[in-house]
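Complex shown without one protein chain; remaining protein chains in place.
When the chains are written out, they are named A and B in that same order, and each has its own residue count from 1.
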Amino acid sequence: MSAIRSWPVRRNKRAGGESHQGLVQSADWKRPSVRWGLGGTHAALLVLLVIGGLGPILWLAKAAITPTQDTLSNPMALFPHGTALSNISDAWNQVDIGLYIWNTVVIAFGSWLCQIVVATTGAFALSVLKPKWGRVITALLLTTLFVPSVVLLVPLYLEVVHPPLINHSFINSYWAIWLPAGASAFNVVIMKRFFDNLPREIFEAARIDGAGPFRLFVSIVLPMSKPILGVISIFAVLASWKDFLWPLLVLSDPSKQPVSVRLPTIFGQTELGVFLAAMLIACLVPIVGFLIFQRSFLRGTGLSGALKG
Amino acid sequence: MTFKRKTRSFVRTNLTFAAIAAVAMAMPVGLASAATAKAAKSHVVHISVVSLIPGSTQAAFNQFDNQVAEFEAANPGISVKAVQYQWLPATFAAKLSSGTLPTVFTVPFTDGRSLGNNGQLANLTKYAKALPYYKEFNPSVIAEGIDSKKQVIAIPTAAYAQALSYNRQLFSQAGLNPNKPPTTWAQVESDAQQIAQKTGKTGYAEMGASDNTAGWILTTLTDALGGRMETGIGSAAKATFDNSAAVQALNLLHTMRWTDNSMGSNFGLSWGTMNQAFAAGQIGMFVSGSDVYTNMVQADNINPAIYGLAPIPTAKSKTAGVLGGGTLAAVSPKSTPAQIAAAMKWINFYYMQPLINRKQAIRNAKTLIKDKQPVGVPELPVFNAKIYAQDQKWIKPYINVPESQFAPFNNGIFSENVIPEPESATQSIYGDLDSVVQAVFSSSSADPGSLLSAANSTGQSSIASSGA
Partner (left out) sequence: MSTLDEMTAGAEPIEPAFTPQEQRRRSAPRRSRRSPLAWVQGGGLARLAFLLPLLLVFAAFSWYPIVRLVVMSFQQTNEVITTWVGFQNFKEVWNDPLFPIAVRNTLEFAGLALLFGYPIPLIAAVLMSEVRKRRGLYAALAYLPVVIPPVVAVLLWKTFYDGGATGVFNTILGWFGIPPQQWIQSTSQAMPSLVLESTWANAGGTIIIYLAALTGVNPELYEAASVDGAGLWKKIFHVTLPQMRTVLLVTMILQIIGTAQVFLEPYLFTSGGPNNATMTVLLLIYDYAFGNSLGAAYGEAAALSLMLVAFLALFSLLYLRATRAWSDE
């Protein structure tokens, strides 16, 4: 939890020492009225955040181990007739939720890799190698920022079903998800912007030392790009984890589907207690991931406003 | 429209070892030898077949896998892959256009002919006509699998009539006689009110989801009251939503929903969620196919003691009747001739044999009992009356559903006039009617007449754009 506490503390640094010079000045803070008023507001805010942010998840955790009949007849009671841990084992064995989580991980990993490869190599070429048609390509990239991928649903779908030049449908193949994920202009643009700001002397020095473009890319540019790679990675994994419509269309084989597609399919056909247990298990991976990488998550999101565009 | 999907075929289709020989015998000689020749050349023919609805129990899936194993043992040249499947209007089109449907899949009666006319199903004519029992099909049922060019493009595997499922336990608790389900809609209304008042549960529930189910049940009620939602066939069809029977049906729903307050609190139920809620004991009565009990056993662990089945009450009118429906097995048009031959063997083995072959009907019934699956859930005859009666006799000793609880339906249904579903743009018509039902459920000031006439023009354009 140390990550929680240390975020975001940059202002303290700037303000120097103990004094807090935000909206409410340290001098004001010493006044009891301000202190109690604000303290009370903060306590209320904390209660609201616990109810709003944590409440639904705690309810899910409770309902996941409660007999279905109790959840249906008295959803807010705490185990009126004991627990039903069998829900969890049923969700694992019968719903086979583990398989769908694994599928989700595979999809997220491939999408992430594809995005990173396209964004780093493309941005490196455009920013550092500066090819002749670089400006045209950049302009074409920027144009696609105006077209959200979701409106390309129909042509993309038909393309995946009957790809031009290749006589092989990519339906039910993870490539149908991984490759289109790579076509993110947003990634390339922020990557390029980052590379544009890297000091050119380093590149020149490397060139004089005889480093070719590949050496330059692998040994110098990539290691310097760790922070931006982290941000893009988080966005890539989150977006892939959240995607629903596209996997729904291209993965009709149930054994290949991610949790996001599988859960709605069995909603209403699986006993509610078991279904809620499956939902809880599906939440655990992202929640644990969030607790581990909390700092990067929050920083990444905070920066996203600044970075987008 | 069949929301019964694949699962239904479980009713009588579990074959075991001895069935193998019978299958081989039942296959027409020419067909069998042609397929063998093909198989020998290309070694193994791979086909995929639809299995059960997602969310079915492990026991049900195991049983299906056993049948696949038997089939493969009997047909060494064929390799079968089972795929979970549920026919849903919102996802079927994508599977169809992407060619990801299995080699053998099922569609409701509503869609078979149109898909065939569009060339989206394999032509099964020569295989079907070679079946020794082809001439025994109930003519109105096999017609659902024949397209406008007189080609057989699908094999009917099951037919059902719409029926009133009711909870006998709630009937008793409300002081009603569980052996005397309502026979008029006025009784449905008063019984529902009594159940709601005495037990606090939902008296009468009706599907209201935006997946064509709401429109399907409204059409059922309209037909039962003597109206029709559509007249004519093909592109000459006319939407006739604003008929007096439909208005009457909606007014009845409006009264139960808003005046009697006997319809509970959930108005967004779909086929599966309705079965789930009923099996959980929350619903007094609802309208669905006569065979929904099978799904309640397979997916919802229903307590058999609560289940009762009655015919839909019909008005005293010549045009009043019971909406029917059914399931067709079809073959993907992308299949090679060898795959089509193998697919037909599977259809014959899995869907047809238990209906027409004594040994296998009995074998099937026995294994269903062993796996605690229901035997004897009421359906309509796929074959002619003689074969149907025979089949009923074969499985009689094995029926494990509470027969007396199905008696009201079985005693009443054969005197009823079974009405086929609207012929043109059926699913779209149902979809257009969804919102009418939802409007009545969600607003007490809804006016059925004007809702229906507004939906009628939408329905007419659905017919026009279906190009049927």
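The criterion applied here is as follows: contacts are C-beta pairs under 8 Å (C-beta built on N, C-alpha and C of every residue); 3 or more make two chains touch, one makes a residue touch a chain.
Quick caveat, the model's predicted, so the values are computed rather than measured.
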item: Displayed chains contacting the withheld chain; value: A, B
item: Listed residues B:Leu131, B:Ala154, B:Leu176 or B:Ala209, member touching the removed chain; value: B:Ala209
item: In subunit A, positions touching the absent partner; value: 1, 3-8, 10-11, 14-15, 20-25, 27-29, 38, 41-42, 45-46, 49-50, 52-54, 56-57, 59-60, 72-76, 114, 117-118, 121-122, 124-126, 129-132, 137, 140-141, 144-159, 164, 179-180, 182-183, 185, 188, 194, 196-201, 204, 212-214, 217, 224, 227-228, 231, 241-242, 244-245, 249, 259-261, 263-264, 267, 272, 276, 279, 282-283, 286-287, 289-290, 294, 297-298, 301-309
item: Hidden partner interface residues of subunit B, rising order; value: 87, 89-94, 96-97, 111, 114-115, 118-119, 208-211, 264-268, 425, 427-428, 434-436, 438-439, 441-443, 458, 465-466
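Just so it is clear, only the chains that are shown with their structure count from here on.
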item: Separation of subunit A from subunit B, taking each centre as the mean of its C-alpha atoms, in whole Å; value: 42
item: Footprint of subunit B on subunit A - complex, ascending; value: 68-69, 72, 93-94, 157, 160-161, 169, 171-172, 248-250, 252-254, 262, 265-266, 268-271
item: Complex contact set, residues of subunit B against subunit A; value: 53-58, 83-84, 86, 91, 94-95, 97-100, 270, 272-273, 276, 280, 282, 299-301
